[in-house]
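One chain of protein is taken out of this complex; the other chains stay put.
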Amino acid sequence: MGILSQDILDQLEKQAIELPSWAFGNSGTRFKVFGTPGTPRDPFEKISDAAQVHKYTGLAPTVALHIPWDMSNFSDLRKHAEDEGVELGTINSNTFQDDDYKFGALTHEDATIRNKAIDHHLACIDVMDETGSRDLKIWLAEGSNYPGQADMRGRQDRLQESLQKIYARLGDDQRLVLEYKFFEPSFYHTDVPDWGTSYAQVSALGDKALVCLDTGHHAPGTNIEFIVMQLLRLGKLGSFDFNSRFYADDDLIVGAADPFQLFRIIFEVVRGGGLNNPDVQFMLDQCHNVEDKIPGQMRSVLNVQEMTARALLVDTEKLRAAQVSGDVLAANQVFMDAFYTDVRPALAEWRESRGLAADPMAAFAASGYLEKIAADRVGGQQASWGA
Amino acid sequence: MGILSQDILDQLEKQAIELPSWAFGNSGTRFKVFGTPGTPRDPFEKISDAAQVHKYTGLAPTVALHIPWDMSNFSDLRKHAEDEGVELGTINSNTFQDDDYKFGALTHEDATIRNKAIDHHLACIDVMDETGSRDLKIWLAEGSNYPGQADMRGRQDRLQESLQKIYARLGDDQRLVLEYKFFEPSFYHTDVPDWGTSYAQVSALGDKALVCLDTGHHAPGTNIEFIVMQLLRLGKLGSFDFNSRFYADDDLIVGAADPFQLFRIIFEVVRGGGLNNPDVQFMLDQCHNVEDKIPGQMRSVLNVQEMTARALLVDTEKLRAAQVSGDVLAANQVFMDAFYTDVRPALAEWRESRGLAADPMAAFAASGYLEKIAADRVGGQQASWGA
Amino acid sequence: MGILSQDILDQLEKQAIELPSWAFGNSGTRFKVFGTPGTPRDPFEKISDAAQVHKYTGLAPTVALHIPWDMSNFSDLRKHAEDEGVELGTINSNTFQDDDYKFGALTHEDATIRNKAIDHHLACIDVMDETGSRDLKIWLAEGSNYPGQADMRGRQDRLQESLQKIYARLGDDQRLVLEYKFFEPSFYHTDVPDWGTSYAQVSALGDKALVCLDTGHHAPGTNIEFIVMQLLRLGKLGSFDFNSRFYADDDLIVGAADPFQLFRIIFEVVRGGGLNNPDVQFMLDQCHNVEDKIPGQMRSVLNVQEMTARALLVDTEKLRAAQVSGDVLAANQVFMDAFYTDVRPALAEWRESRGLAADPMAAFAASGYLEKIAADRVGGQQASWGA
Partner (left out) sequence: MGILSQDILDQLEKQAIELPSWAFGNSGTRFKVFGTPGTPRDPFEKISDAAQVHKYTGLAPTVALHIPWDMSNFSDLRKHAEDEGVELGTINSNTFQDDDYKFGALTHEDATIRNKAIDHHLACIDVMDETGSRDLKIWLAEGSNYPGQADMRGRQDRLQESLQKIYARLGDDQRLVLEYKFFEPSFYHTDVPDWGTSYAQVSALGDKALVCLDTGHHAPGTNIEFIVMQLLRLGKLGSFDFNSRFYADDDLIVGAADPFQLFRIIFEVVRGGGLNNPDVQFMLDQCHNVEDKIPGQMRSVLNVQEMTARALLVDTEKLRAAQVSGDVLAANQVFMDAFYTDVRPALAEWRESRGLAADPMAAFAASGYLEKIAADRVGGQQASWGA
């Protein structure tokens, strides 16, 4: 396929990116959530929408669920997913939308509330047993807004204690991934604000606990590919939440804000042995506030694929030679040569070779699916990012 | 009163900080809005709550309204405010919660939608005529999320055109203040992202158009007091929206995140002749997501007052001498001496001299008002930040 | 030439990027300046090196000078430049390396020092008369490190006063461009920290005063292309200092840190009529701390050219249609399609059609120039960024 070698194609063949069920519901900002005709009203409709992404791209065979948003008869949901050609993936817990959790969940001062939050996670593991999911993803929306409000140290200790109880319940083939986030929804301190904290917490748990890296959850200017490198080196990179940002946790389409950063991240994934490594789960976590959701997800997985192809094109032998000799401009040029290579025609060819449309965005648009769901899904309550 | 001279007390006597009606409704993040018992269900109840702040602090004689959230019979509302001991203040327009405005309002590509947004502002001026308000505050929540999505230049031109139509409708004693904001709810470009843009836009309108500076609406690291200085110098600082932040537009209590920054800001206000100058309106714009709203507003106006007292304590003669002589450490020390002076006892005395409680927070807590509204305001729909 | 239309080639043909003489001297950080064999020892050698960049790329016909670093017999220097195939360009003043300027130059409290700084600028205009330069570029390295140290307002007023005296001396065809910078070398306040301040200052001077936008001089997260758009709209964008950054004013090779940002910037230049518009001077301002200087400058002008080609490839008709219809994903895709197009082969062809080497980096490396200057320029004092 033109510029892509068989070896690269073999690696692209294996690539799989998990979709988040909640990306298909409405989402927005604290100011306004804009609705769209056809937005799913239940987990089954979300799965159907997600399956469209896989149908046209061949890149997204699994769908992550959010509990309790996606509570269902999971044997039915699993069957529905299979019928649609996808599988259920990571289970995400939710401890940020209950009034009890105003001042914390796994870290709360009150053992009753901590236990409630722990029980929720145990219930999530029950769901995993039903869905056959391997990963429990914990994003901790806990923290405080004002200096003095919270005892940060006590919370950190309680967090470890709570996580241990959850960890103890994991099956042999199950894992826990702990996401970190710089800020929001708390605005002074966040209980797991950085990779170091997540790393320290999961290291104290054991081998089945790993770090989840969301590409939008860092301070301005952070060199994210460095963290990717470090976590792979330490054997603790469990999964990615891909998205992009200009300012805060903007949750834009991955690769939209800084394509070169995505290139550098995937290059380090490849460098560190994380590509198509089952231990390192690729996943999206985005909010399509103003754009169509299904095409938004399609664009996202295509962006990841294109950038993976570019990262695989780096002439690593030439790169190493330039690095070793201290030839800064030559090393950078080898790197940029791959980034600036237009891989899109070759990927279109590759799609066609697998029976997919060369232009998945156009093919999906032409399919009439969006019009159909807009007509069919009238009435009921549309799912939203927050529910 | 101890360390505060009569001259300083005279200036504090005149200080007035406008409260935003919406601060008394529930607010939150895109993840969750936590409710509180007793939250107002209509503009009348908001005014009553705001009046408590003034009753205990003597600092907040006016209340800003948000249209359409606070649509009412304004003659009744005005009367109600007077009965409660306060007055109606700035009118805030809202062009971010209507589905039509998904891609802009005053800047929209479609003239029909632009006109709708312009008409909304004209209706706001009608409200001002009824309420006797002087200021129309425009915060433009417009922008785009993806590069290429919008024609930034065309939007800027349309913005000017729309503003001119609104400006033309202002009465002789009315003003328009244009707020700028770095980002959110848009995540790639914002149509009025910085003071320079607001300044250029209002300068093209005329003398009755000025800039509104929200202390939470800047890039990380921005020297806000410099902007205060510059806008006062240029004669274009129309009003403040006070709040504080650690990260983005956190909308925390003013002075909570960086008290020294608030000190520096107020020092420049004094330096530039903006204190107790009717042309420079002091106002709060905050979201009390996790703390009680009425005491949250009280703490805020007290913070502004305390910091004003500290700023007025700067020995400007000594400061100038050190500045002129290039004595960096001496100049900084004069500055810090004022900041580190404990003005709280003197302000408590001052309150008592005016018949107010020395400790307004404690007095309000003891008043039973929160318990009363929690009991009285059962049923109905609580007001929220977004409605 | 393949994907580039004749119209695009015509525009690329006209493109010219000015080089800074100081980029050819050694530069570094406050920790260390690493030297290189062959570094120029005087302005003549700098011009010779700069001419190499033009010789191999055809993109850099002029060289900016820094006074007093490049003080010379200017008629000789002009002649030398012509012999080397380039011309002298913008004159940069320097008010940051004299002990007198520790606390300011054009803004200093002391009129004697202000006058010294003003006189320096008048001398720069004398140089411009000799060199035939049009532009006087003023970067004001003035500010303060500690709150209270300086009277920011007084400094702003004195700055205007000083600039007026300099402005008054400009010839009819001469211009003054005022650069702004977020921070450094001052760490609390900077006297011209943002485009708004530069705009306000030059607007008060007159039509021959404009803003210089250095792409590395903004707060983290700033949407620079928005500022480009705004300044072009206001008719006040006088020149660019191109470079790139990950953190602060890193002065890296333009396009190295965020190529997509460079694309967006140049797209707005094109959109606003600034491309190949003599009123908008393109210039580099970079520090090659660890890479070779001449090839570093070559890579830089090539990056600008490549990105200009990509920006010109945007299908603006299709883009407008998508923007008008609110099709976010389509608009973004049109934009990205241009960015992801590989223009390098077509530009290589274009170079060959003009008698240049297809690969200028390789051709220069093969020329032996670096080896030659390393051998020839032994002894003497190498020029450094700071001298």
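Should a chain be cited, it is by its letter among A, B and C, assigned in written order, with residues numbered from 1 in that chain.
One rule holds for everything that comes next: a residue touches a chain if its C-beta (ideal position, glycine included) is under 8 Å from a C-beta of that chain, and two chains touch if they have at least 3 such contacts.
Quick caveat, the model's predicted, so the values are computed rather than measured.
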Partner chains on view for the chain not depicted: A, B, C
Residue among A:E13, A:D119 or A:D157 that touches the chain left out of view: A:D157
From the list A:W22, A:Y56, A:F74 or A:Y146, pick the residue that touches the absent chain. A:Y146
Out of A:F335, A:W350, A:F364 or A:W385, which touches the unshown chain? A:F335
Name every residue on chain A in touch with the hidden partner chain. 102-103, 109, 144-153, 156-157, 182-183, 188-190, 193-197, 199-200, 218-223, 225-227, 229-230, 232-234, 260, 264, 268, 271-272, 314, 319-320, 322-324, 326, 328-329, 331-336
Positions on chain B contacted by the hidden chain, ascending: 220-221, 223, 246-247, 256, 258-261, 290-292, 295-296, 299, 306, 328-329, 332-333, 336, 339-342, 344, 361
List every residue of chain C that touches the chain not included in the displayed model. 27-32, 34-35, 96-97, 99, 102-103, 141, 144-147, 149, 182-185, 187-188, 220, 245-248, 250, 252-253, 256-257, 289-291, 385-386
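In this section, only the chains that are shown with their structure count from here on.
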Per the C-alpha means, the centres of chain A and chain C lie apart by a whole-Å value of 40
Please tell me the distance, in whole Å, between the geometric centres of chain A and chain B computed from their C-alpha atoms. 38
Could you tell me which residues belong to chain B and also touch two or more other chains? 102-103, 144-147, 149, 182-183, 188, 220
